[in-house]
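What you see is part of a larger complex, with each chain still in position.
Letters A and B mark the chains as written, and numbering starts fresh at 1 in each.
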Amino acid sequence: MPDPIGYRRWAIAEGRLHAVANESACILNASDDDAHVALTVYFTDREPAGPYGVTVPARRTLHLRYEDLEDPESIPVGTDYASVIESDVPVVVQYSRIDGPEHDSPVASTIAYAGD
Amino acid sequence: MPDPIGYRRWAIAEGRLHAVANESACILNASDDDAHVALTVYFTDREPAGPYGVTVPARRTLHLRYEDLEDPESIPVGTDYASVIESDVPVVVQYSRIDGPEHDSPVASTIAYAGD
């Protein structure tokens, strides 16, 4: 039985919400344990927001939309940000930018940075 | 003679099929042995599908379209998914999103996550 694929710490250095666009942190938990994930959001000119807590169940994926973040605070539209994702079990994280009035057309995607 | 380039296990954390868009897992097998590949697809709210089996011959590339997966089941349109690719010889995997009525215009691409 190999170890579950992934890392426990990831970073996405880009982010900027728009009225007709959104971004997602796509998180895959291929392990057999629920992943308790903490997301921290960094800005240009203020202290970081978060951590935002989310659970990705065992053997599930979650496409976390940044515009849906509310607690402890929302991310303002038109502001540069970046994020760090920490999990208690290995996960895989990909960043996806989605454009269009219906937020339904991905236009950019990249694997995040996996760092110990 | 160096080892063939690549890894035996890869993950793509993003995926969502559309009526006028598709996604591919582009697999390169630069080795001199056929690669027997198993693809597992993860969802948000149900158990994973697969494994889907595919062979990438020695010194060949295969652009595997997710909409073509049929056995053991098809991937529904409009559903978030993610995938893990396992191979018995080293391969290289890249994720590509293709838009347009003819599925002929790639708009997003990223190397997948290579993880032991």
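The rule we apply is simple: a residue touches a chain if its C-beta (ideal position, glycine included) is under 8 Å from a C-beta of that chain, and two chains touch if they have at least 3 such contacts.
These numbers come from a predicted model, not from an experiment.
*Asks:* Shown here are 2 copies; how many are in the complete complex?
*Replies:* So the full homo-oligomer, as given in this file, consists of 4 copies.
We adopt the following convention: only the chains that are shown with their structure count from here on.
*Asks:* Can you work out the rotation angle that lays chain A over chain B using Cα coordinates, in steps of 5 degrees?
*Replies:* Rotating chain A by 90 degrees superposes it on chain B.
*Asks:* What's the distance between the Cα centroids of chain A and chain B, rounded to whole Å?
*Replies:* Measuring from centre to centre gives 21 Å for this pair.
*Asks:* In the complex, go through chain A and note every residue touching chain B.
*Replies:* Listed in rising order, the residues are 2-3, 5-7, 24, 26-30, 59-63, 90, 92-94, 96, 104-111, 114.
*Asks:* Going by the contact rule at the top, pick out the chain B residues touching chain A in the complex.
*Replies:* Touching chain A from chain B are residues 9, 11-14, 16, 18, 21, 40, 42-45, 47-48, 80-82, 84, 95, 97, 99, 107-113, 115-116.
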